[in-house]
Every structure is written in structure tokens, then in C-alpha cells.
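Taken from a larger complex, these chains appear in their original positions, while the remainder are omitted.
Naming follows writing order (A and B), and every chain is counted from residue 1.
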């Protein structure tokens, strides 16, 4: 039995509490939040859970084995370091930290302490994303050509981070999981329309050591909600539309065939042919992603396994976000990414 | 009566012939194409139209007042210059020319010869785009925040131009028509997946002398057809989805309100509020765009008026394409745009 404490009961915290509450092998024993009204909500719904205003009581509680951190981004590093220092396993909200340097320190601290460190890249645990990963892994798609996502909405303007850190973080974590390649450079553009605010619309291109390209498109100020990813490849192509109620994944047996031939004028000519086949929408596992993720966290702690979304995955995502923000300030000037330490 | 000759009877030429054929005040008198089988098609359908393999006969024909050029991009400049030299009015396919320098020479030649020079930016003449322009002009939208388009498809890979010159040219011509601002710099990224070919997927950001931003997203290798533009603004926002059979334009009475206030800690705080109102899909004029355009060309010739999509519009679009291709070779490094001569 893993006894879980949750720090932060704002937007996401209630989902963490509910899912750990119903996960076999886990028990939610404590919640902390600075806001008294939030704690009252916890008590009304879960009279068995202890609450406290400060996170310190929670971290010092010997009955807490693992901590889930669902607070603003700028506090992730400090809280996660304290939790590791207190001997707790840690599940931290995405993005894992505010800088790659912080993320690296967290990884090192968790390794030194022998604690499980996992990042809450929730989408990785959806049936849809796991199906995409499977189609990439089993060769159904062939060679990957591009990864292209849009995630726009009339969304909550964040105060402490720009739209890349709030929305592109989802796409970066999904791409990190499904693609077998690591990006080497990034070019990003974006602007802010609120005086004194952060960029609320942004576009990000990732370059790889191959003709693969990735692009992400995020926006807090759109009149409609779009969450769509296209994956182009040599054998099949995918449209992943998260706004579809069912049929979130469509696999198209479409593409091009390339032939080179010598034409009448004795010149090399590239002939592009087009394949047009069936589309299939595979049946997906519809388990709630956070439930799957909570079980995985529990299992990793108990079996001392490395989580799918471990600290390294979190670091890779934060590294791109950091470089992209830098590129964005230079109107798209490309920025090299540090070589991944491993993975 | 304007007597029209059409050079090129491939993909687009038949549309030009059909529309000028049915436009009051116009008469199609001659078509040229290097391919005999294409000329036979013209004769089977339009026995009254004379045909010739070479464009020279067409240009020397004194019964031809105006020439429509629907040939590959690399031939536009040469053919249009010859047509002007022969005293003809010219309607040239988009993009107008291969370089801004060529486009500039065409403008100067037409002005010197007193001939009408018009670029076939077809989308500008659709009911949908004219409605967007009207909503921008009459202040319904308020201040423009962004222009964001996607145009993807499993499309014909062009041999002589990359995907920007083939697809983004549409979005640039629409944006040039509907926005009251001119871009000052561009950052573009893209790659080519066919050995020896041109970039088949590309992303383009345009910067302005204001927080306005524009982004275009084009792709010849997508499993689905998307043609969607979002226009963000302070009062209302637009989704223009050209794949919708009706309701191509949706106007959302949605947005944000920004207040600055002093908070408890005596700090300035930005409060973003959200407005959620009705959506309206205005009834659109469903006339065929090319018909409207053909009439406009005839009227501009007869009344010596400047066309809506004149040489300057064509030049502005080509200038962006040229700079974007340059930026794309530098992985998004921003490229300044030359100041527009006027307009």
C-alpha cells in the first residue's frame, strides 16, 4: 500500500485525489493547500483524508510515502526537492520545473535518494496516445516524416508561464513518448496581446538529424477548441483528434511513392505517385488516463521500476520549452538543443 | 467587348476559358497550349475558339485584347512581359512571378504601356473572403490580434516550386486583402521528404509593426484536407473553414477583457476576463469566384480601373514567398521584408 499526500487542491489536485482514492494499492492520506475553502471541500467529500494549510506538515508526516505536487510551475522544483529530501517518492505536475538546470538537479537528487521521480505527462497514459506509440513501434507507419499538432482554445491565461509552457508541454510530452527520435534544434515564434503578460499564441518547429520535422501550434485566444495532431509517414498516416468523442485515432493507408527515372530529354526526373487506401479508426482503451497513470506510479514505487514518464522525459520536455522561449524572443532564430544525457 | 486569349490549357486553363466564355462583355477567341491533345479538347468543347500550339501566334493576334496566363510559375514573367509588349492587358496566374524583381519589372512595364495588369488571386473573389474583409473594415472585429491558417492535403507535388509557392500563396493573397497591415519580417521552416525535390511541408510566421502575428501552415503530404483560417481580434473572432459546404464563415462573439488592478500585496495585477457570446454564420454570396474575377478584369480594362488584385498585391505576395524561402533554408532565421512601395 502506497500512502499518498497531495500538495495543491486547485484545478488538477481534485483529479489526483479522486484517482489515487480509487486506485487499488494506493491510499490518499493527506492534502495540503494554502486556501482554507479548498481544504473544506476536501473534508466535505473525503472525511477520512487529513488536511493542512502548509505543505511542511504533509512532508514531515511519516505516514506519507509519496507526494503528488499540483501547484504552480514556479514552485515545482522547490517542493519536489523538499519532498525527496524528506524521503518521499514524487509525482510532479508538468512541466517538471522552470529550467533544464532545475530538472537535472531533481533527477540527480531522486537518484541519490533512491526515490521514484515521475512527471505527470497525463496524455501519455491515454488509450489514444498508447495506440499511436504502438503503431509507430510495430512499423505500421513506416518512416516518420512529420509530427504536427495544434492545441488552441479560449483558455485560461496563465500569469507565470507563456502558452508554450502551458499547452505545448502536452504535445512535447506526447511526441517525446511516441517518436523514436530526439530533436536537435528549435525555432519558435509568438506574441503576447495583453500588456504585461506572457506570449499567448506561439508556433514551434523542431528539427531532427533527419528530414523529420515537428511543429506545434498553441493559442489561448482562439474562438474554438482544436486538439489535433497529424503524423505523416511513408506507409500510413495518422490523424489524432482529441475532440472526437470516439474515433480519436484515424489511420490512413495513404501516401506517396517516389520513383526516379530518366525522361525523354535524358534527364533524371522524380515521379511522385499517390496511394489512396482505406482509413481505419481502431477501437481504443477508454480507461481514464490518470487512473492508469496512478497505478503505474504505485507499481513503479513498489517494484522499483523506472516510470515511462520519468525525470529524463520531464527534462527533455523542459529543455525544448526553455530553448523555444529563447528562440521566440529572437523572432524564430534557431536555437540548438543540448544533447540528451541518455534515453 | 474584351476579346480574351488564354495561354495554357492544363489544370486551371479550362476554368479560365469556361468562365470568360460565360462572362458578359468577354469573348474567348484563342487558346494556346504546347500539347496537341489539350487543344483537341478545346476544339471539341468550344468549336468557335481558335487554337495554336505556340503562344506567339496568340500574342500577335490583333483580335486578342487581353491575355490570361495559366502556365508554370517559371514562365509567368517572360510570357507576361511579351504580352504587355504586344499591347495586351494581362491576367496572370498566382504567384505572379518567381522573384520580387521580376514582379516589379512587370508592374513597371504595364504602367509604362498603360495596360491593365491583374493577378489571379482567386480566393479574394469568393463570398467568404469578401465577407471577412467587410467584417474587418466595418470594425466588427475590433483590433486584429492574429491571422492563422492551415492548408494541407495529399496534394500534387510540384516540380518547379516548393509548397509555399503552391499553397501559402493562397493564404498570403487572402491575408493581403483582408488585413489592413503589411508584414515587416518573416520566419519560415520546412523540409523536403523526396530526394531531389522541393520542401513539401512548411510553416511561416509573419511579423508586423505591432503585436499582430500571422502564421501559415502548408503541407502536400497530409492524409486529410484542411483549409482553415482563424482570425483573432479584440471584439469578435472568425473561423473560416473552406471545407464546410455552407457556413464557411463563423463569427464568434468571444474574447477576453483585460483589467489592471492593484492587488492585496499592492502589486499591479493583470486580470483577464472571458466573454462568451453567440456565434453567427452569415449567409454568403455563392457566386463562383472566378466568374466574379473575370467580370472584374473586364470592368477594369473597360473603365481603366486598378484591379483589387493588382500587380502591387502580386508583388507583396511574391516578396513574402521569396523571403520565406530564404528563411526556411536558415531553419527559421528571421528575414526582413522590403518596405512596400505603396498600398
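Brief remarks follow.
By our rule, a residue touches a chain if its C-beta (ideal position, glycine included) is under 8 Å from a C-beta of that chain, and two chains touch if they have at least 3 such contacts.
These figures come from a predicted structure and were not determined experimentally.
Each chain in view is the same protein; 2 are placed here, and the whole complex, as held in this structure file, contains 4 copies.
In this section, only the chains that are shown with their structure count from here on.
In terms of their C-alpha centroids, the spacing between chain A and chain B amounts to 38 Å.
Every residue of chain A that touches chain B in the complex is listed here, in rising order: 145-146, 148, 150, 152, 154, 157, 159, 185, 187, 189-197, 201, 203, 205, 207, 211-213, 215, 217, 219, 221-224, 230, 232, 237-239, 250, 252, 254-256, 258, 260, 268, 270, 272, 274, 276, 279, 327, 330-334.
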